[in-house]
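Then we have chain A:
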Amino acid sequence: MVGTPVLFIAIPLLAAFLIPLLGMIWKELVRIVPGLVLIYLLILAVNLLDHVMVHGPIIEIIAGWAPPIGINLVFSAFSGFLVTIMIFLGLLIWLYSYRFKKNVGYEPAKKYFLLLMMLITGSVGIVLTGDIFNMFVFIEITGISAYGLTAFYTGRDSAEASFKYLMLGSIASTFLLLAIMIIYSQLGTLNMADIANRIHTMNPTYKIISLIFFITALGIEAEIFPLNGWAPDAYSEAPGPVGAAFAGIVVKASVYAIIRYIFTIFDVDGAFNFLIIIGMLTLIIAEMAAIRQEKLKRMLAYSSIGQMGLVLVAFGFGTEEGVYAALFLMLNHAIIKSLLFFSGSYLVYNSKDKLIAEMNGLGKKLPITSFLFALGAFAIIGLPPFAGFWSKLSVLTAAADKNMIFIMSLILFVSLIELVYYLRVVNRLYNSKEKASSIEVKKPTANALITMLVLGGLILLIGFYPDVVTGVLHKASAALMDKSQYIHNVLSINQ
Partner candidate 1 sequence: MELFINILGAIVTFLVAFIVGMTYGGLNRKITARVQNRKGPPFYQNFIDAFKLSSKETAIHHGIMHYLGPAFLMVSSVMTLLIVPVFTNNGWFPNLNFKGDLIFLIYIMTFGPLGMALGSGQTGNPNAAIGVTRGLSQMVGFEIPWVMALIALMIQYHTTSIEGLMEAQAQTGTWFMFSSPFAFIAAILAMFGMFRYSPFDIVSAPTELASGPASENGGKYLFVMMSSGSVFTFAKLTLYVDLFLGGAANLPVLLLKTFALYLIPILYGMTTPRYRTEQAIRWFWGWPSFFGLLAIIQAVIL
Partner candidate 2 sequence: MKKILIILLLAGLGFYIATTYTGIGFGEPHFKHGVKDTYLKQTVQSLHVANTVTAIVVNFRGFDTLGEVTVLFLAVTALGSILYKKRHEVGVRSVLFSSSSIVTAGSKLLFPAIILLGAYVFIHGHLTPGGGFQGGVIIATGFLLMLLAYRNYSVSHIILSIVESIAGITFAGIGLLGLIYGETFLQNFLPVGVLNNVFSGGIIPIIYIAVGFKVAAELTGVIYTILHEKGESNG
């Protein structure tokens, strides 16, 4: 063992407090340190995940008080898997945004990397924590970092996007607190396992009301329709890598939270169907909105929302297969959507007014970037032999096993819409009828290229050889499904 799960939180926090000091010593450290931290965390995560695969979940207690009393972190196959993805992605995002734009000065860079690191930490915290109030705190950490990052560019609209995000975010925290307090006032505990253990003693009406509040609050973060008004704006106005971070990290954490509540904490069966309903709604509406977008990033944003809807649907099946599918989707979405955001930012960067219509012929000017974008587009549509195919297949298989033919056909119909708008962009990239533009081509930096190539390679790797991930996914989904084991694991820890 290289360390314990708490280091996922402690180390970045320590680093975050250190960064301003380090920055006074050498300015470049501000950019380097977060990367080092993330590299360390990645090593830690991979090691722990490896350990967890064999030896079962690690329950870390904090401040020396056993679970119902103190706060605990749970690094199970499920949460560990998500944490690993998040940190990996975080590292790539860091690498990509290292010198993302040359003209960014010291102060903004410091803040950018700080906020980015804390965004990742917050999300990791959401996934790891075993305490509902602690989760609230991490959600807020993530939230504030996200507001700051959204408004990072001092252009006109980013503040608007950020404000919308903030407004909905604070409504979300209101609901979250309300829900937490309902639970607390009924059961007198904040520990997830403890709550799960005793939830059946709770008055069902209150239980459902608190569940609704939870879903609403977390749904805002997880971009569920109709709570996702902030999302397209925030995605499109935030810097490109941050968009990737939202799609790949923040939303995943929120979805995790919803899933944790529904699968582990509450024992409300109707919640699964509800997940399917809102998931489908989200998926359909988002994809329909995406097809009419004129700006690439906004399109990607809607597409992300849709994907999350699909993830929720997959979770909503409530079967292990469904969970497997959902996790696979999350993994793929993290990889592919990041690639799309990464390459897309350079495409946007090089087109007038950020319009898709202005992207004619970029395939020639930015060959690698465009190629990778096309690869990502193909993958996210679910074309074999790329990564996206396997997840789409598993979602459909899960649906078919639940005999939900209608849901299946809807998913496929929506995939068709998705295909249309992605291919429109790809078609444009490789359309040689370019408009004479005087804008000089801004080539991606070397580190950005490396990042994109890594992601592209991963897409191909998973596509050709899904076995690299399926083992972990199966373990992870089994871990989520086994609720009593979770409760037992957490509550049996005694100092």
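Selection rule: all candidates are chains of the complex that A comes from, given by their letters.
Structural remarks
Everything that follows uses one rule, which is that a residue touches a chain if its C-beta (ideal position, glycine included) is under 8 Å from a C-beta of that chain, and two chains touch if they have at least 3 such contacts; residues count from 1.
All figures in this text were calculated on a predicted structure; none of them were measured in a lab.
Which member of 1 or 2 touches chain A in this complex comes down to candidate 2. On the side of chain A, the complex with candidate 2 involves touching residues 4, 6, 9-10, 13-14, 16-21, 24, 60-65, 68-71, 105, 107-108, 111-112, 114-115, 118, 125, 131, 133-134, 137-138, 140-141, 144-145, 147-149, 151-152, 154, 159, 162, 178, 182, 185-191, 194, 198, 203, 205-206, 209-210, 495.
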